[in-house]
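Heads up: the structure comes next, in structure tokens.
Partial view: only certain chains, each at its native spot in the assembly.
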């Protein structure tokens, strides 16, 4: 897997990423995708989501502020995406925090073909029927075995699962990778995970092996966050947020290759 | 009242703050709460708001872009919060600008037990049935007696009323405090008041005396704004907005104690 090549491909092709996402993160998600070099579009209405999804490079579904109308639009868009071979990414924000979120995430997984799920450990555990603790939409790092959780969830849902946290795990049930980039201050920026899910969509739009596309997206994002944190270390989360947008635009394929750390399982560096 | 102690308690406990707020300020509110050290969650659907409100440390209702579905969700969430002893904060954004906003604010006050209301003078006057001038959601500083307005509104609604402006007034009808922190450039950042209401929620989640929690939240926010303005004085409102997020994270309990100015009524410094 050549991380820099996939990043360059996103920038060259500028795929259209159709987001049905929550009202908290729409602006930051769109700006992050633009900074990366992708083309964001948000469209929610049942009247148009099929038309938009079918011309997109990827469809990203995020349940952060869901309601019945939005869920219906997600199903319509997801079916159109599935019919046209457009990859669908799911971000199960806050699954486990309320029964409605958990059941909606499970419904989307049941009715649609999902290329990848990205969430924290508690969210993934909850949609997989394991009762990990969660507070609101900030998943507490559970005590369980995150590597095993990623594998079993990937097998259960026949998809690629990315669990992000101190270290990120990517698994399709047989191959499991660990991505060791990123920075803790990301947890102080709302929608940092949601934007990452959208970026996973952009990478999956141009690289059809989803384990590779997801791991490359995570490494790219982690490297950008590391550089942004280095440059704004003492300034606070406001400055970091802005510098993250800068670095998503500025980070080069070479830097991602050089700084990206991806290991097979929890062990040897395979990158 | 020890301002620094309450701030430290918020940071230690990181209360979950459930916001049902307007679409303009969701991102800024969430980032401000994260910067403070609280855990924001936005949830709007009737299907889940009761589940979210009952596990929250506080529920913050903001009518800035209301519609009938959101109002229904506010009532459901508010009842669940009331049943579980979760304090409810109301921000009556734009009350007085349209009859719908005024009557909705009044309905929420009638049907729910509200721990505190935060608004500008015109908003509070309008929901109290006094016809102060208001332009859109930016309340003009009326000519009336703001101290008296806060007291009478607190008595009328059996709640703590915070009227923010050049000076901030906090009253429960018997005790009335004036908070003399803040900076005029806050009026150039959309949602500066809405974020303050959410922060009032975070402080009220950890300090059960609402006059104290509200005054402490106002002093903390005002001190952060003052420092942010000092650091970005000539740069403009964009830079100030980012530095405010920084300072919400960086300001120490000691700085808030040292710079916070809270007086009893309009007179003696009681802090």
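Per-chain numbering from 1; labels A and B assigned in written order.
One rule holds in what follows: contacts are C-beta pairs under 8 Å (C-beta built on N, C-alpha and C of every residue); 3 or more make two chains touch, one makes a residue touch a chain.
Note that this is a predicted model, so its numbers are computed, not measured.
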Since all chains share one sequence and 2 are shown, how many copies form the whole assembly? 3
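Everything that follows uses one rule, which is that only the chains that are shown with their structure count from here on.
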Separation of the C-alpha centres, chain A versus chain B, in whole Å, is 33
In the complex, chain B touches chain A at residues 16, 18, 23, 26-27, 30-31, 34-35, 39-48, 51-52, 55-56, 69, 241-247, 249-250
List of chain A residues in touch with chain B within their complex: 22-28, 64-68, 94, 97-101, 135-138, 187-191, 235-239, 241-242
